[in-house]
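Shown below is the structure under consideration.
Left out: one protein chain. Kept in place: all the others.
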Amino acid sequence: MKTNPGRFFEDYTLGEVIQHAVPRTLAEGERALYHALYPARHALYSSDDFAGACGLEGSPLDDLIAFHTVFGKTVPDISLNAVANLGYGDGRWLAPVYPGDTLRSESQVIGLKQNSNGKSGVVYVRTRGINQRGEAVLEYVRWVMVRKNRDTAAPETVIPDLPKIVTPDRLVVPEGLDFSDYDFTLAGEPHRWGDYAIGEQIDHIDGVTVEEAEHMLATRLWQNTAKVHFDATNREDGRRLIYGGHVISLARALSFNGLANAQMIVALNAGAHANPCFAGDTVRAWSEVLDKAETSAPGVGAIRLRLVAVKHGAAPFALRGEDGKYDPSVLLDLDYWALIPT
Amino acid sequence: MKTNPGRFFEDYTLGEVIQHAVPRTLAEGERALYHALYPARHALYSSDDFAGACGLEGSPLDDLIAFHTVFGKTVPDISLNAVANLGYGDGRWLAPVYPGDTLRSESQVIGLKQNSNGKSGVVYVRTRGINQRGEAVLEYVRWVMVRKNRDTAAPETVIPDLPKIVTPDRLVVPEGLDFSDYDFTLAGEPHRWGDYAIGEQIDHIDGVTVEEAEHMLATRLWQNTAKVHFDATNREDGRRLIYGGHVISLARALSFNGLANAQMIVALNAGAHANPCFAGDTVRAWSEVLDKAETSAPGVGAIRLRLVAVKHGAAPFALRGEDGKYDPSVLLDLDYWALIPT
Partner (left out) sequence: MKTNPGRFFEDYTLGEVIQHAVPRTLAEGERALYHALYPARHALYSSDDFAGACGLEGSPLDDLIAFHTVFGKTVPDISLNAVANLGYGDGRWLAPVYPGDTLRSESQVIGLKQNSNGKSGVVYVRTRGINQRGEAVLEYVRWVMVRKNRDTAAPETVIPDLPKIVTPDRLVVPEGLDFSDYDFTLAGEPHRWGDYAIGEQIDHIDGVTVEEAEHMLATRLWQNTAKVHFDATNREDGRRLIYGGHVISLARALSFNGLANAQMIVALNAGAHANPCFAGDTVRAWSEVLDKAETSAPGVGAIRLRLVAVKHGAAPFALRGEDGKYDPSVLLDLDYWALIPT
């Protein structure tokens, strides 16, 4: 067999490090496409001059471009035979990615748990994105349920001890970042760190109706090879399951309206794709301020946000039902830290 | 409220200058996307070498990339609550925009007229696009009908005295532009300034059928946030209203076939979006030569053109009915000046 059958649950060994294939040089083309695919408007990722005035060498590529690129490379090795993408955690952005940088990915298997039915199991990996200088730009943990292919003995169950959230002391503020002279007019909103209260909820109002062509362009751009996103013959109704990361980027871009100054994503505390998204869905978003913290960088505060993507028609601030399960209208529940001027 | 409710008619004051948010660095990615979104073929915007042979430092970004970018930034402040985009006038391109340039926009309120029903009014703004060196690259006047939100007294009516057209003496030819050694073969057509007669009409023949994904990609690329372009739940039929600028770019690109040498747009005399455009429409275009003028640059003439976009099925050179109203098949009526080799 010359083609890649993907790995099955029994093919993972605790502690092994998998080097993922196809390094990728990212440049201005990926930035332009990101702006075409998502209604992204955060000024730091839109203008070299704005970013320069904030102490950076230029406008970095969107943090989620880095995430999707690093994630996409893991798909052929981690989730080709996945039944479900169960969760994310302990994610941190460690350095900005600039046009011209080349990223590759590697993952270490940090946990394994066979399901009691013996037909599948959960694989935990810590994935790192690494640039052309060998520097880690991003790391996160992800766990997926993967099918078994052969009737092998169950491995010893190891569930990694993950922090529930990334504590503020572990947030990495990019070198040189300085919001002392931050231009709120150019950024689009006057609201600063002190204007947000813990517990505050923001309805981002706007919505985007998704087309098949758009999510396939996006998902290919990240070299994500999961068949379900591209092949209409996988489902009776001919619809393609939209890559969860597409929904993350849509929701994050929509959150500009109310959180225009939550510029940089620096940590991913947790994330769940609550329900599948399909073409024709109109995606909306709301956020909740979960926490706030100071940083040592001048004028830079941190804000912990829950970002929820919902389908049109969802109740205001829909999240979970009385049974504790996600409301059927909820697509995404993401918990992250962003940097915001104080 | 953290989100932007947009401005209502009573929120504008005569003479005030509004700085629009989110500066944008444009680069080769936006150029490539422009070519993917529109059948654009004008050689000056396609080839660094062709542009260099015409005295420029390289191939500028399409004049309409500059226009859409500058326009898009104004939407959150000017037209979020607009009932109608009534017209454009007195527009001039003042300097080419090159990959790597960063644009921002500002608008001055130059006219106000409350409607007699007291529920809306017309706002006139002069918008300027400004690059990272503080140079104006573009300016134009636009007037929109905006809803009132509160029952305030009507402001004094001021209607700006706009020139019906930009007179040739006010056209700005980019520094260094020289068409003396213009290569008509590489440009695609032999027709020069002297070959076009005032009153001549050209049917550009080709047509493009528009898809939802395409106009949404385009409109997001210009960071235009108007909900009607993206959100299928805004209309009962689920269609999204196509950004008028998308039709401008489609028609301009189609006009290559017959006007391949009308290279640079230097003025926008007037413009009207006569009827809405929706996905599924097949857009065609025709032009009429309205005027011709000389310039002081070597080999460079100016040609004033009416560019009309129509839906498939329109009568030849359809424009207005006997009642003086636009024919239902007409999407766009644009009056502009372009530079063309003599």
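We call the chains A and B, going by the order they appear; numbering starts again at 1 in every chain.
Operating definition for what follows: a contact is a pair of C-beta atoms (placed from the backbone, for glycine too) under 8 Å apart; a residue touches a chain by one contact, two chains touch by 3 or more.
Not measured: the values here are computed from a predicted model.
Per the touch definition above, the residue from A:V158, A:V172, A:L217 or A:A293 contacting the chain not shown is A:L217. From the set B:H35, B:R147 or B:R239, the residue in touch with the chain omitted from the display is B:H35, counting the whole complex. In the full complex, the hidden chain is touched by chain A at residues 2-4, 19, 21-25, 27-30, 32-33, 76, 99-100, 102, 104, 132, 211-213, 216-218, 220-221, 223, 225, 227, 230-233, 238, 240.
Mapped onto chain B, the interface with the missing chain covers residues 27-33, 35-39, 41, 43, 46-50, 59, 99, 185-189, 191, 195-196, 202-209, 211-214, 257-260, 280, 282, 312.
Here is the rule we use: only the chains that are shown with their structure count from here on.
Chain A and chain B have Cα centroids separated by 36 Å.
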